[in-house]
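This report refers to the structure that appears directly beneath it.
Only one protein chain is missing; all other protein chains are in place.
So that you can tell them apart, the chains are marked A and B in the order they are listed, and the count of residues begins at 1 in each.
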Amino acid sequence: MLRIVASASRPSSVSLLSVAHRRNLSSTSARQADITLTVDGKEVTVPQGSALIQACEAAGSPIPRFCYHDRLAIAGNCRMCLVEVARSPKPVASCAAPAMPGAVVFTNTPLVHEAREGVMEFLLSNHPLDCPICDQGGECDLQDQSIRYGSDRTRFHEIAGKRAVSNKDLGPIVKTSMNRCIQCTRCVRFANEVAGVEDLGTTGRGNDLQIGMYVEKMMDSELSGNVIDLCPVGALTSKPYAMQARPWELKTTESVDVLDALGSNIRVDSRGVQVMRVQPRTNDNVNEEWISDKTRYAYDGLRFQRLTTPLIKGPDNRFVTASWPDALAAIAAGLNQTGAKGNEIKAIAGHLADTETLVVLKDLINRLGSDNLASDLEGKYGNAPPVHGIDVRSNYSFNSTIAGVESADAILLVGTNPRHEAAVLNSRIRKSWLHTDLVVGMVGTRADTTYGFEHLGEDAKALEKFLSGKVKGEFAERWAQAKRPLIMVGSSMAEHADGEAVFGMLARYVAATGERIVREDWNGFNVLQRVASRPALYETGFVPSRAATSTTPKFIFLLNADEVDPASIPADAFVVYQGHHGDRGAALADVCLPGCAYTEKSSTWVNTEGRSQLGRAAVPPPGAAREDWKIVRALSEVLGVDLPYEDLVGVRDRMWAISPSLVRWDGLEGTSLEVAKAGLGSLMSNFYQTDVVSRASVTMAQCTRAFVTREKTSLEGLGKEPLQAHA
Amino acid sequence: MSFSKAFSPALREIRILCSQTGAASAGTRQFITSKYPAIKQHNPDLPVLIREASGTPARVFARFEMGVEKHVELDNLSAKDVESKVVTLLGS
């Protein structure tokens, strides 16, 4: 645990699996007994194998550091964390020294102070004095620590000047100013261990050591933005945020990311009405300390192309601005004019719809007599109930939990590329792959993950072949012995022609393996959602009824639905779009209602695990835009529908009545074993042999055979398309 | 009315809330395990949302046409009582 050598090289072109090529012989460490030592006269107990710096932290003695980071391997090269240990002739670098039982440590003695001052002097001797123009100013570890530990005068008289290092081009996200680098190598370790981009390293030696890629190359990673947070000085800063703001001008709001379905915890920094930047917030259950680049940098999109006032399409097919009462009245008139009744009234929820609004909209549509609650899944799939069903939460959730991925010993990816669908989760798989014996198998389009995997085939037939045990190979062998096998099905399987067969196959397989995959302490059947709104959509039952599937809609309400296929919207239908951006959805609309983006409203988001989290408003909505659920509530009034709540508390009471877990923010409500099994049972579509009596029944066996045979014949049509992960 | 035939088309959605482990929900959980497959078999298109949350009072909601929703409390009831309560709710 203490030292993890980032030695794994990742097979990029060939999907190598053999353990021999990728990691050290032993890299796991069993948790051992606790040990006790004394830090600054205080007794402290830490697990054996902890670094001394951790013991000091535990004792409440802060240790300055640059290179040490909890989540990265230990380098021990900045020497800032020197402490005095009794009976040690020299100060000890506390990050690289293991805490020993009975050690007596001092962190606040003249020796320690002098040592740190000396280290600081060396670090500063080559550090430019450009704090006034440095973006790190105000949140710079070097600045802060030099105030506390630095010398108050300079002895630097080198005529030749300070070391000069050319800047590197790491792409559109990370701005470099390599003169400021103090070679802590945090970025190098992050890139190699967490991001899996083994292109960053140190070249040269001694005073000339520099961080870079040697050849000219960009940092091709979806997690590259995290090196900016890791950099203790201003060597790596954010390019989009460059020279934009100072940390002390910013207002910080803790919120939740909605650009994938992980629900990464974020911190939105805003100045006035503008979001200036987004940074990660630590949550070990979700995103640890990382966020993807999309999460971090999509915020500038919140400034452009916004809908700021209600718009009504005039007779010449051009939008004219309108007041809220006019826009709502236009919708009521539109509904009347089309004469839409029952399921002809359709709502389509998009990727960025928040839970409160979904609940209110569902109530409204239901009360208008319709069950046509579609979503903008690819193609026609949003217009029908999803193939995995929504009855039981475990059928569409990531049941092993995101943190639980690390305890899996074999992972089967089905039609998913976690690197794109949930980049932070992918880094967890890589972490586990590096440090444990994890093996990964993949069915679906081959992708460049950041770890080795065995490619089992592209289509549903290949999956069937694997599940029936006809595949030989290391992965199949290890999978058969795995104690905590994990199946990860991509959400795109619900939008695939073979989706139903895939889910059926997996459900039957899980049932056939008995206690292996789904049991009391482990649920290894996972659906990885990739869109923030979907788990909430399914949780609240926002799906169309079977009858609604075949109805031609006359009135369509698009809630943040921009991915909807324009061809699926009848030309004569009256279309309302509610959302925050004037994109594809708005272009289809007769009336546009400006809503809030995720940084502008306090709303609930459910992540792929089923964890509900509260996003908070960082900035006010632009122009006349209003909070989304309030718009729908106002519309209900105009349409003459009575909804039983008037304020946010009322809406959340309603959410509690729909599913109590929706308002248990930050907590995770699991699914009990029986219910999870019942849920998988409904996927099997085989109700003939569910108990001892029917299993003993010959008739039922024949039914099953007939059924299974039918399934087998339906397999003939399988595999026309690869199980492609959503890009 | 029993669970071995299709419900009235006026019934649009059933929602069962219960606790995963709580004793008060034991009857409801038993009801789910014994009756859910039958309900699903005869009403394959009817959403029967099972929403668990620890310690939540067991309840069942039925949504009928035009968004009319009714519910009954099932806390501390045996599986049999749950069944009869649900039958009354769905039949009403």
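Everything that follows uses one rule, which is that contacts are C-beta pairs under 8 Å (C-beta built on N, C-alpha and C of every residue); 3 or more make two chains touch, one makes a residue touch a chain.
In this text, contacts and distances are computed from a predicted model.
Per its UniProt entry, the chain excluded from the display bears the name "Thioredoxin-like [2Fe-2S] ferredoxin-domain-containing protein", taken from "Cytoplasmic tRNA 2-thiolation protein 1", "Protein kinase domain-containing protein", "Proteasome subunit beta" or "Thioredoxin-like [2Fe-2S] ferredoxin-domain-containing protein". In the full complex, the chain left out of view touches A.
Here the missing chain is touched by one residue of A:Pro47, A:Pro98 or A:Gly201, and it is A:Gly201.
In the complete complex, the residue from A:Pro64, A:Pro91 or A:Gly212 that touches the missing chain is A:Gly212. Only one residue from A:Ala160, A:Ala571 or A:Val649 touches the chain missing from this view: A:Ala160.
Counting the whole complex, the residues of chain A in touch with the unshown chain are 7, 9-11, 19-25, 160-161, 163-166, 198-205, 208, 210, 212-216.
Just so we're on the same page, only the chains that are shown with their structure count from here on.
Those residues of chain A that touch chain B in the complex are listed here as 363, 366-369, 371, 385, 390-393, 539, 541, 543, 545-547, 657-661, 664, 669-672, 674-675, 678-679, 681-682, 687, 690. On the side of chain B, the complex with chain A involves touching residues 12-13, 15, 17, 20-21, 29, 32-33, 36-38, 40-41, 45, 47-54, 56, 61, 63, 65-67, 71.
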